[in-house]
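== subunit A ==
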Amino acid sequence: MVAPSGLISLALALALAPMMPSIINRTKALFAGRHGQPWLQPYRELWKLLHKGAVYSHTTTPVFFTGPIVGCAAMLVGLLFVPLAGTHPLISFPGDFLLVAYLLGLARFFTVSAALDTGSSFEGMGASREVFFSALAEPALLLALATLAALSGQLSLADIFARIDAGVLASGAGPALLLAAAAMMVVFLAENARIPVDDPNTHLELTMIHEVMVLDHSGPDLAAIQYAACLKMWILGSLLVSVLLPVRSGWLLADLGAGILGLGLLAVATGVVESVMARLRLVRVPQFLIAASILSIVALVLVVR
Partner candidate 1 sequence: MGLFGVGLMVLIGGGFLSLGLSKTPKTAAAVACFTAVGGSLLVLVGGLAVLCSGSPVEVRFAWHVPFGSCSFGLDPLSCVFVLPIAAVVAVAAVYGREYLEHSCRPSMIGVSWFFFNLLAATMLLVVAARNGLLFLVCWEAMSLASFFLVMSDYEREEVRRAGWIYLAATHLGTSLLLVLFLLLGRKSGSLDFDQFSSEPALAGTLFVLALVGFGTKAGFIPVHVWLPEAHPAAPSHVSAVMSGVMIKTGIYGLLRTLTFLGQPPAWWGWTLVGIGAASGILGILFALSQRDLKRLLAYSSVENIGIIALGLGTGLLGITHRVPAMAALGLLGALVHVLNHALFKGLLFLGAGAVQHGAATRELDRLGGLLKRMPVTGATFLVGACAVCGLPPLNGFLSELLIYLGVLAGVAEQRAAVSWAMLCVLVIGTLALVGGFAAVCFTKAFGAVFLGEPRSDASRHAHEVGPAMRYSLVTLAAACVLVALSAPLWPLVFRSAALTIVPATFRAETAAAAGRATVPLAAAAAAFLAFLAASGVLAAVRKRLLAGRRIDRGPTWDCGYAAPTARMQYTASSYTGPLVVLFRMFVRPRVDLRPPEGLFPIRGRYASQVPDLFREYFFGPVFAGIAWVASRLRWLQQGRIQLYVLYIALTVLVLLVWKLG
Partner candidate 2 sequence: MSNWLDAVLVLLMLTSLWLLGSSRLQACIRAVALQGALLGLIPLLSKWPDISLRLGAVAVVSMVIKAVVLPALLRRAVREVNVRNEVEPLVGFTTSLLLGIALWGIATHIAGRLPVDVPGLSPLLVPVAIFTVLCGFLLIVSRNTAVMQVIGYLGLENGIYVFGWAFAIEEPLLVEMGVLLDVFVAVFVMGITIHHLSREFDSIETDELASLKD
Partner candidate 3 sequence: MLWLLIAVPAIAALLAFALPWNWPRRALLVASAGLHAGLSAAALASPPQPLLNGWIALDAASLLFLAITSTVFLVTSFYAVGYLAREGRRDPEPSEDIPFVNFPEAVFTGCLLLFLAAMTLVVVSHHWGLMWVAVEGTTLASAPLIYFHRYPKSLEATWKYLVICSVGIALALLGNFFLAVAAKGAHLPLHLAIADLERHAGALDPLWLQAAFLLLLVGYGTKMGLAPLHTWLPDAHSEAPSIVSALLSGVLLNCAFLAILRGHSLLVKAGLGKFSQDLLVLFGLVSMVVAAVFIIRQADYKRLLAYSSIEHMGILALGVGIGGVAGFGSMLHAVNHSFTKAMLFLAAGNTLAFFHTKSTAEARGTLRVLPVTGVLWIAGLLAITGSPPFGTFLSEFTVLKGIVDGGHVLTGVCYLAALGAVFVGMSAVVLPIVYGTPAAEQSAVTASQGPATEAWWSVAPPLVLGTGVLLLGLYLPAGLSDLLKQAAIAVGAQ
């Protein structure tokens, strides 16, 4: 079904998505005792990139610049189905969360292909890690979502989150919800290339995952990639927030406000995590992700029993 009110949250998402990295960076700077970059730094970077030319490697093929386009398009379409807190998304249908999950997969497929297209061994390495880790993250996410579906007895994100309110928490499903949320948090960190899985601002290609894949992109392509990354963070973030923040006042503005506030807090939390935690050794990451899957399986068993 289609809900016009979804347009508002869509517009907010498009506008505010770049704020999340900015908040994260400010938080980290705060912890590091630095002043940190300006709040609108991400917007400036996008603006700058959009006005640049581009450099392409001899090796590359059209796949190279298709990657960012597909990635960005996938996120945009994904946003159509993602509710923020209690608010209704633009479109919703039974199983839409599967579509969203697979759209993320599509974006990944093309980002990775674009990375491989350069023929650089570093980008190949990054691509290898990316697909490896996200393959392990996927069950965690889907099983967590399945838990929510089972809990609410609904199959579309809108209906699911409409049913997950304080009442549900009171009804003893709290632990399950928390476990699912924890799993989703892990996925959030992994998918958005955050510590403890990846380090967005390392300077050594050997240790990068996401950053190394986009080394060769420049200009508008890079802008598309960065914007897509923000949107991805927004999508996963709002799923997480909708679980953790059961505010279902029914007033659009109140719910939206709560949701955005929640996202902000999530960004802060991420910043805190990044500041206090060290990055895991690469061989440890799989266990971290599998643990997330196990969390959501436990949650599922708790719910269905």
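Candidate entries met the following condition: all candidates are chains of the complex that A comes from, given by their letters.
Throughout what follows, a contact is a pair of C-beta atoms (placed from the backbone, for glycine too) under 8 Å apart; a residue touches a chain by one contact, two chains touch by 3 or more; residues count from 1.
What you see is a predicted model, and the numbers here were worked out from it, not measured in a lab.
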Direct contact with subunit A in this complex, candidates 1, 2 or 3: 1
Candidate 1-facing residues of subunit A, complex: 50, 52-61, 63, 65, 69-70, 72-74, 76-77, 80-81, 91, 93-96, 98-99, 101-103, 105-106, 108-109, 112-113, 116-125, 127-129, 131-132, 134-139, 141-143, 146, 149-150, 153-155, 205, 215-216, 219-221, 224, 282, 286, 293, 297, 300-301, 303-305
